[in-house]
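Missing here: one protein chain of the complex. Every other protein chain is in place.
So that you can tell them apart, the chains are marked A and B in the order they are listed, and the count of residues begins at 1 in each.
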Amino acid sequence: MAVVIVLVLLVVGSVIFTFVSPYWFTPIASNWGTIDDILILTFILTGIVFVLVVLFMAWAIHKYRYDKNRRSAYEPENNKLEWWLTILTSIAVIAMLAPGLVVWNDFITVPEDAHEVDVLGQQWHWAFRYPGEDGVLGTSGVQHITFANPLGVNPDDPNGQDDILIATSQVMHLPMDRPVKILLRSKDVLHDFYVPQFRAKMDMIPGQVSYFWLTPIREGTFEILCAELCGVGHYQMRGKVVVEDEASYQTWLTTQPTFAETMSSGGVDAGVSLFDRGRLLAEGQGCLSCHSLDGSAGVGPTWQNIFGRSETMADGSVIVVDEAYLRESIINPNAKVVEGFDPFMPPYDLTDEELEAIIAFMRGEGE
Amino acid sequence: MGIVKKLTAKSWSAENSASDDQHLSAISPHSSKIGLRLFLAIVTSLFFLVVAAYKMRMDLADWVPMPEPDLLWYNTVILIASSLAMEWARRAARRGQAQTVKLGMMIGGLLAITFLVGQLVAWQEMANLGFYASSNPANSFFYMITGIHGLHILGGVIAWTRSMARIGRGDDEDKIKLGVDLCATYWHFLLLVWLVMFALMIST
Partner (left out) sequence: MDYVAPAEVEDLELHDPDTFITKYVWSQDHKVIAVQYSIIAIAVGLVALVLSGLMRLQLGFPGMFEFINPATYLQFVTMHGMIMVIYLLTALFLGGFGNYLIPLMCGARDMVFPYMNMLSVWVYLLSVIILMASFFVPGGPTGAGWTLYPPQAILQGTPGSDWGIILMLVSLVVFIVAFTMGGLNYVTTVLQARTRGMTLMRMPLSVWGIFIATILGLLAFPALFVSGIMMLLDRVIGTSFFMPVIISLGQQLDYGGGSPILFQHLFWFFGHPEVYIVALPAFGIVSDLLSVHARRHIFGYRMMVWAIVIIGGLSFVVWAHHMYVSGMNPWFGFFFATTTLIIAVPTALKVYNWTLTLWKANINFTLPMLFAIGFIVTFVNGGITGLFLGNVVVDVPLSDTMFVVAHFHMVMGVAPLLVIFGAIYHWYPLVTGRMLHEGMGKFHFWVTFLGTYAIYFPMHYLGFVGVPRRYYDYEGIEFIPQSARDLNSAITIAALIVGVVQLLFIYNMIWSYFKGKKSGPNPWKAASLEWQTPQTPPVHGNWGPNLPLVYRWAYDYAVPGAKDDFCPQNQPRSADAGSSAMVAGSAPSAEDN
């Protein structure tokens, strides 16, 4: 009775796999342990149903396998049995749903005392904004975004002047044990702010502000992933969140530039070298999502040692990479495509100054 | 038999065989009529969703009402007249007045074509005023709704030409009657859809 044995083994194997395999949730770092609880409740209830149904079936097909001297029982329906099954199933469903909705109510009810952090997603990069001393975030919008004002803070809003900006490092910090409301914005396509250890996630939508809240309960550095498909660089859109005690958090916060500071010094990039400006641009424009700096493969050719290297083009010609070629490749990327790559890069409309900075950066990387 | 009774029948039992052959009522409508009604249900679903999308899009900040060319009113009158002509033909077909049928169908169809032309002119007028499909969301919807509705009318006109050919050939009377009937139903339905869509567009 191969089928019967296989079904039993399948059930036993699945149960064993659940208990002995190393694959389970990352240790939690937020208050959403309640979500884990509901999940485990669901797991247990449904697991029991799975085991029972499959074992019952295995038993039935063993007991009632074909015998030419026997006939099946003729009993088109059994109302009592069906009613009981309906009732039991409904009870199990309610047992999962009711506590689930309670926790959902918590999830969508942001505590009054939560502090706010603003996260801006773009292809394929994260940026963060904290309210300054006044404790209020200034208004913002995609229409305000310029190179100097990458988060699109409304320059005319007094509340926004003291906002603290983390435009390029892709690292945010959060204090322990304080509820935080994470405001989510996007400047281009859908993204999703996802930290597995927090359990929570939410999409970021251009033209709208979404949010969720949590209380960090464990110190450490956690990865931020994007969990909504946002184009070729989706898998590389990564940031970090550092959860630390209140004192370290405050120290960190005070060392970050405010919006007014960055604007008065001519934007986030003022006062930095051409090379650093180039780096900021390359991050901000999403170049680095496709071009690696360490020689690894990507959507586009790596920038490691790019300057002076000779590249074979799709049409077979060989070109030595110089400034003119780089310029052309940025403004009109598909005019010449390196062999083995798709004509995929969008044309960039950069100013001369910006081009110079980026090229300086690309050159610098090669040295 | 009511639908509830039908769907609760214990069809395995012997008692049940008494009602064996009653699933077809004595005057079951022609399959084409059922098919058409079903199709109208689908089209209803389509326009219902368009309305839902319209309402949701309307609530967003950048909504500005669109201009309402007078021409749309004239077009509406033409479509009503077209529907009335179809109805006239349908009634005539029931009474077996072949000449009237022909006339009614002819008028109905030509008016529908006039309506289509009128809608195209309305597009032209809008565009001349500088209201392109991408200018603002109300306009986008205007072009899309009139476009989809127009395509449905066009489909009707194609069916109408086939019916007209039948009439011209002097085909079997029952077939002609059926064709006229289907055309009229479809015309009334599309008129209704247009009235709803038009009301939606001018009221917002």
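In this text, a residue touches a chain if its C-beta (ideal position, glycine included) is under 8 Å from a C-beta of that chain, and two chains touch if they have at least 3 such contacts.
Note that the structure is a prediction, hence the values are computed from the model and not measured.
Here the chain not displayed is in touch, across the complete complex, with A, B.
Among A:Glu116, A:Asp157 or A:Asp188, the one in contact with the hidden chain is A:Asp188. Within the set A:His115, A:Arg178 or A:Lys201, the residue that contacts the chain not displayed is A:Lys201. Checked against the full complex, the one of A:Gly100, A:Pro155 or A:Pro179 touching the unshown chain is A:Gly100. Residues 6-12, 14, 17, 19-24, 26-28, 30-32, 34-35, 38-39, 41-43, 45-46, 49-50, 53, 56-57, 60-63, 132-134, 137, 140, 144, 148 of subunit B touch the missing chain (whole complex, contact as defined above).
Residues of subunit A that touch the chain left out of the display are 3, 6-7, 10, 14, 17-18, 21-26, 32, 35-36, 38-39, 42-43, 46-47, 49-50, 53-54, 56-57, 60-61, 64-67, 70-78, 81-82, 85-86, 89-90, 93, 96-97, 100-101, 103-105, 107-108, 122-123, 141-143, 145, 184, 187-190, 192, 194, 196-197, 199-208, 210, 222-223, 225-236, 238, 284-286, 290, 297-299, 340-344, 346, 348-350.
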